[in-house]
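Sharing a structure with you now.
In this view, the complex is presented without one of its protein chains, the others remaining in place.
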Amino acid sequence: MGFILISLIILIGIASYFLGNLRAKNLRTSNQKNLKSLSHYYGYYVALWAVVPALLILLMITSFKSFFIEQYVLSDFIALGSYTETELSLLFTQIENTALGIKLFDENTILINGAVNKLNYINKTSENLTYVTVLGLSGLLVLYSLFNINNKLNSRKIVEKFLLVLYFTCSLVAIMTTVGIIFSLLYETLRFFSQVPITDFLFGLNWSPQRVFVREAGDLDTRDLANAFGAVPLFAGTFLIALIAMCVSVPVGLLTAIYMSEYASPKVRDWAKPIIEILAGIPTVVYGFFAALTVAPLVRDIGQGAGLTVSSESALAAGFVMGIMIIPFISSLSDDVIKSVPQSLREGSYAMGATKRETIVKVLLPAALPGIVGSFLLAVSRAIGETMIVVMAAGLNAKLTANPLDAATTITTQIVVILIGDQEFDSPKTQSAFALGLTLFVVTLALNFIALQVVKKYTERYD
Amino acid sequence: MKSIKIKADNLNVYYGEKQALFDVSMYMEEKQVTALIGPSGCGKSTFIRCLNRMNDVIDICKVQGKIEIDGNDIYAPDMQVEQLRERVGMVFQKPNPFPKSIFENVAYGPRIHGIAEHKSDLEEIVVTSLKKAALFDEVKDRLYDAGTGLSGGQQQRLCIARAISVNPDIILMDEPCSALDPIATARIEELMGDLKTEYTIIIVTHSMQQAARVSSRTGFFHLGKLVEVDKTETIFSNPSDQRTQDYITGRFG
Partner (left out) sequence: MTDRIEQRINSLNKRLNSEKRFRIYCIGAMSFALAWVLILFLNIFSSGYSAFYRTVIQVDVPFLNLIEDTTQFSEMSSEDINNLSMYSFSKKAIYGLFPDIEEKKDKKMLIRLFSIEFEQEIREFLKSNKSNINETETIYLTASDDVDQVNKGNYPRDLDEDKRRIKDIQLLFFDDLVDRGLVSYEFNLPFLMRGDSREPELAGVGGSIVGSLFTILVVLILSFPIGIFAAIYLEEFAPKNRVTDFIEININNLAAVPSIVFGLLGLGIILNTFGLPRSTPLVGGIVLSLMTLPTIIIATRASLRAVPPSIREGALAVGATKMQAVMHHVVPVAMPGALTGTIIGLAQALGETAPLLLIGMVAFVVDVPQTPLDASASLPVQVYLWSESAERGYVEKTSATIMMLLGFLILMNLAAVLIRRKFETKW
């Protein structure tokens, strides 16, 4: 339905553009007076009146329609007053299914049958009503705006004003996204902390949310809650895997950056740089697959060959592959930073008889240090937030360990484990994922903020 | 007649396709100040950068001809560029102290070349170099502050101290005063007068007055060619080439 309606609105829009344009031209020839704007601006003006309010109304109707339909269909049940919210929504699903001809339950009471009829009726009526309202509104506004065209109306100003408002609204999407993120995370997190003390979450050593069931709403066993949501093992696991990743990516990335900026001929650079950046463009799920199916067994076999017990989901494998993924983040940022060290410092050092290595290690790197640290921080934040590699290659069970050959789990893994598939809503288990998400958001945000400040300070220094 | 320290023979320099120096031949006397003047882009900086092979840093730069220091060809295959630059120090147009402390700036050279064996040696070298560069009294209380925090003139003297810290024979100065105010310039010129008792100094300058004040011999470069080189008084009072005449009288440049 929506598609046809939107197409119709757009058609009206196009038609009204021509109408407006035509009317403006007629006005000019018949009145022998100048209009305030070019005629096609009057076309746009009418078209905007035709399209924008209609679309807004349509959006509003579709947003609220389901709520009103549900209220209407369930009115008999609500009147009974014996149903809870959850039961009502279950009931509604049942009614919808029955209306579609799927019979999941046998208990087809008279009430339900009545409701099904109501649903069919209201669906049809509301559809017709929507068509009439939206198209009618559009048509009326076209007429209104056409009559509005006269030589005092400056349609260009109105159209430009509209565009400016539109652009501004679009730029607000970024803020709305941030607000949305914070709101959704905070809302669930606060509900979580109303059941589980924040100190238990931040300092508890045991993470086993699967122990918590909602037996009956409001009948949670508080003893279950007490020792199930200690996130320290997750923090530790995240830290361990990120540390391994950094151990791989920092030396490789930094030395690569040094080679690119100080040693490589332009030809080598032109080839090698894009190839290394391919590593950043490969989807993380591919790394996850690679880690789980190739690297992890390899690490395990090598470890066993050396007489070590290695988990098949070792933190080492996940961290190593993550490290490879992060190499280009460090190498390209550090490369930029090292290159932006003024040439005069290089010359100063060479003129003293320093070798390239001495110049790099003793002059360039210290000079570029803030920028390089910034790139490390960005890489750390990347490693902490990385999800697919650890979901596929790291462990799922929370265990407090510092052994890289052991399985470790991370914040992101647990979020996915908890929220994948069907969730029981309103359970502290589900909410805990949002608390983890908030932790992740805050930490990465802080890291990025610091990193950007450091890099900014650094670039200002040499401007 | 002083002894000859540096001798350039038929030097040609190319940047890629473009030739920057044409058949430059000249010598420089030991423990004297030799000035190189000429309009910008005339090749005088290119020439001075050949003397410590700083042009090696630029990939597309190619040098033909011969430069001898104390009779040794510095472009010979067995010449280590690090060793050469230890003997031939350089001060740049814009002061370029490393973003380190004043002490570390001066200690850099002795450290990388392994000149000072003990910390006390190193300290002595730093203090002597700073004194020779006439900077010590101004910074003696803040040796461990950042070198980049000094004023422009002080920074340039710090760079001179850095250059002499490895006890070179020769100091190349590539327009060392062009970024400085007149008072700082005067101090550097005064310093050059002191330094020439120990070091051979080659200075590139765009200021003819400066060349006249500090140097004993002057070479005039124009469009990549060495037009004339002679005693400074001769160049400024009685040049043999018309172009030199025109330049020093301000007809172009």
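By letter and in written order, the chains are A and B; residue numbering begins at 1 in each of them.
The rule we apply is simple: a residue touches a chain if its C-beta (ideal position, glycine included) is under 8 Å from a C-beta of that chain, and two chains touch if they have at least 3 such contacts.
Since the structure is predicted, the reported quantities are computational estimates derived from the model, not experimental observations.
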Omitted chain's touching partners, listed by label: A, B
Which of A:60, A:172 or A:402 contacts the chain that the document leaves out: A:172
Among A:97, A:312, A:340 or A:355, the residue in touch with the chain that has been omitted: A:355
Per the touch definition above, residue among A:288, A:319 or A:371 touching the missing chain: A:288
Omitted-chain contact residue, chosen from A:324, A:363 or A:394: A:324
Identified contact with the non-displayed chain, of A:78, A:111, A:405 or A:445: A:445
Candidate in contact with the missing chain, chosen from A:4, A:110 or A:275: A:275
For chain B, the residues touching the chain missing from this view: 80, 82-83, 112-114
Missing-chain contacts mapped onto chain A: 63, 66, 156, 160, 163-164, 166-168, 170-175, 177-178, 180-181, 183-185, 187-188, 251-256, 258-260, 263-264, 272, 275-276, 278-279, 281-286, 288-290, 292-294, 324, 327-328, 331, 355-358, 360-361, 378, 381-382, 384-388, 391-392, 412, 415-416, 419-421, 425, 433-434, 437, 440-441, 444-445, 448-449, 452
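Just so it is clear, only the chains that are shown with their structure count from here on.
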Chain A and chain B: spacing of chain centres that average the CA atoms, whole Å: 58
Contact footprint of chain B on chain A as seen in their complex: 265-266, 342, 344-355, 358, 362-363, 366-367
Partner chain A, residues of chain B touching it in the complex: 52, 54, 57, 59, 81-86, 89-90, 92, 94, 96-100, 108-109, 112-113, 159, 162-163, 166
